[in-house]
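Here the structure comes first, spelled out in structure tokens, and everything after it is commentary.
All protein chains of the complex are present and in place, except for one that has been dropped.
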Amino acid sequence: MKTVLKEEPDFAKRVRDMSGEMLSLCYQCGTCTASCPMGVPVRRLIRSSQLGLKDFTLANCDLWNCATCKLCETTCPRGVQITGILHALRVIGYEEKKSPKKLDEPLWGVYEDANPWRGKKGDRAKWAESLGIKDAEKSKAKYLLYVGCAASFDPRLQKITRSLAKVLSEADVDFGILGEKENCCGDVIYHIGEEGFLEELVQNNLKEFEKTGAEAVISISPHCFNMFKSVYPKYGKMIPAYHYTELLSEFMDKDLLPMVPSDDKLTVTYHDPCYLGRYHGIYEGPRKILEGLPGASMTEMTDNKSNALCCGGGGGQMWMESIGERPSHQRVLQAVDSGASILATSCPYCVQNFEDAAKTKGVLNLQVMDVAEIVAKSMKVEV
Amino acid sequence: MKQVVCLKVTPKIEQLKFDEVKKTMIREGVENEINEADKNALEMSLSVRDKLGGQVVVLSMGPPAFDPYLKLAIAMGADDAILLSDRAFAGADTYSTSLVLATAVKKISDYDLIFCSEASSDGSTEQVSPSIAAWLGVPLISYVGNMSVNDGRVQAKRIIRGGYEVIETTLPALLSVELGCNTPRFPDFRRKRWAEKEFKTTVWGINDLGLSPNEVGLEGSLTSVNELRHMRSPQRRKEFLTGEPKQVAAKLAEIIRNTA
Partner (left out) sequence: MQVVVEKESESKKTGGVFVFLEQTGGTLETVSLEVLGKGRAIADQLGVSLAGILLGENLEEAFKECAFRGADLVLVGESPLLGDFTTEAYSKVISGVVKEYDPDIFLVGATHNGTSLAANLAIQLHAGLMAHVVDLDVEKETGKLLGSVPGFGGNIVAVCKCKKGRPQMATVRPGIFKPLPISESLKGTVQPIKLDALKPEDVKCRVIEKSVGESVEISHAEKVVVAGLGLKEDMTLAKTLAKKISGILAVSRPVADKGAAPKDLVVGSTGSSLNAKLALVLGVSGAAHFSSGIRDVETVIAINSDPDAPIFSQADYCVTGDLFKIVPELVLELESNGGAN
């Protein structure tokens, strides 16, 4: 008895149109699947899409394990923009109600509480209490510091936010925050493939940003940064977007960050977050900042820069159950192997995942810190 | 298969403040939401419709300001929405609230299943759903976690102390649904935009339900509120213990031994 798979010619066309990719570029070498840190059978997903097998493709729930890290794109010999294709599959998958049920929870969270973590709106700016930061809606400031949801609500990650806010104040940067009015950047919505609510959210944010009169928006999370830089301009007029390491690196160059000399020796290794590195080519800036800190010596892990091993947090993975060993487990062991005592990074998801991984793996002598925290420490700024 | 889902729009509890002087709840500026457990009830109903077909009607008693939330329920997939709105309905306790809702369900007629939440996040009485069942004379299965319909009978699983039980009854029946027992589906925003532009919520007032003023709202209530009070908080020491984990642990162990 033959099992016949249904071919839908429009499906392949739709995936091509949405991703802007020539699906036929992929010649099925399988290097993508081999390099995927999340175990997604990338080759098979593209193959079944090429063949127009909509139901078969969307029935593959591994599609939802992709962390959108772009490692597959780095290794693809034909330069296929694979994340674009997978994104198209997720959009169609969401439409057809084939997305994992649990991903409806962060969507509701953003819709009702302006964040996917079910934090209460009134608590969003608690981290800023007594710091006297400008309200961007009321007083015009040069920069809008966009904090993001994780860095606003999570007590551990709030340390990063406070560190950065204080560093910026010390450097006399004119910045303001939206505080309780800040709404999610929409990164998780985008990666779940929902487009209706995303459009409303982005349009509202674009209006809010314009109202502040700020020249540019600075993000703490590379995920927010990527949304503002790459996705928002598709919806309307968006002010320039930077990741905070770009600013701090500039300040390092201009000697605007008063460092306090120290006898402390810091052996630091830097993990390149996917959304800074592979997405936007930002590799040197954060390293320059770290190298400029008193007492710091840098080491490199295996799989660094464009080969950096993803922490497994992007693409909605923070809401998915982990399937056995996460790549973050391997990464913290690489950090230990590099001889570093500090694993530095510049993404809140990476910080969370590496701290969890260090606990799980029983790694005791490795401190996970965000670049902003290390800078604040070197400036002897109280956080 | 016709299903009715009762919905309540509740204030976001964390935004409510208690006016110590006036002894009332301050409701200005407080955002509303669909009562979370009602979303679970609606999801359960929609899942039944996905399998067995038919219609899901959402029903809510409240002011016209509730309409956007009924449209949100339409966007989630409900087929029709009815708002029971009338000044006479205001100030109702669970008795008169349940009477109004039950009368509306009777008017909808020919229903197979009625879904309610186990409780609303503000009042939390857990009384409205069993009261509606009593008015209608339909069997009640309460605190349902999941269920299925087969051959005109419904089987529902509920948690009981130490375990669970599965109850069966014939249709029509009323099920009250446990908070958090499922993941409510996120609204379809294209459908939401259509609902906001094109869909007309049916509004029934006291005359449409054939009720009289002394049966509904404050007048029809059998209970009344004397006053609102802050719960007395016990005096706590709030003593912070500091030190290395080992030191703190030693101090805690001492305290534990002394309370034995």
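Per-chain residue numbering starts at 1, and chain names A and B are given in the order in which the chains are listed.
Convention: a contact is a pair of C-beta atoms (placed from the backbone, for glycine too) under 8 Å apart; a residue touches a chain by one contact, two chains touch by 3 or more.
Predicted, not measured: the structure shown is a model, and the values here were computed from it.
Q: For subunit B, enumerate the residues touching the unshown chain of the complex.
A: Residues of subunit B in touch with the missing chain: 13-14, 16, 18, 25, 93-95, 98, 119, 121-131, 133-135, 139-143, 155, 158-170, 179-180, 221-231, 233-234, 236-241, 245-246, 248-250, 252-253, 255-257, 259-260.
Q: Touching the hidden chain in the full complex, which residues of subunit A are there? Just list them.
A: On the side of subunit A, residues 126, 155-156, 359 touch the unshown chain.
Heads up, the rule we're going with is that only the chains that are shown with their structure count from here on.
Q: Calculate how many whole Å lie between the centre of subunit A and the centre of subunit B, each centre taken as the average of the chain's C-alpha atoms.
A: 37
Q: Would you tell me which residues of subunit A are touching subunit B in their complex?
A: For this pair, the touching residues of subunit A are 97, 101-102, 104-105, 107-108, 111-112, 120-122, 194-197, 199-200.
Q: Could you pull out which subunit B residues touch subunit A in their complex?
A: 12, 14-15, 31, 33, 183-190, 192-193
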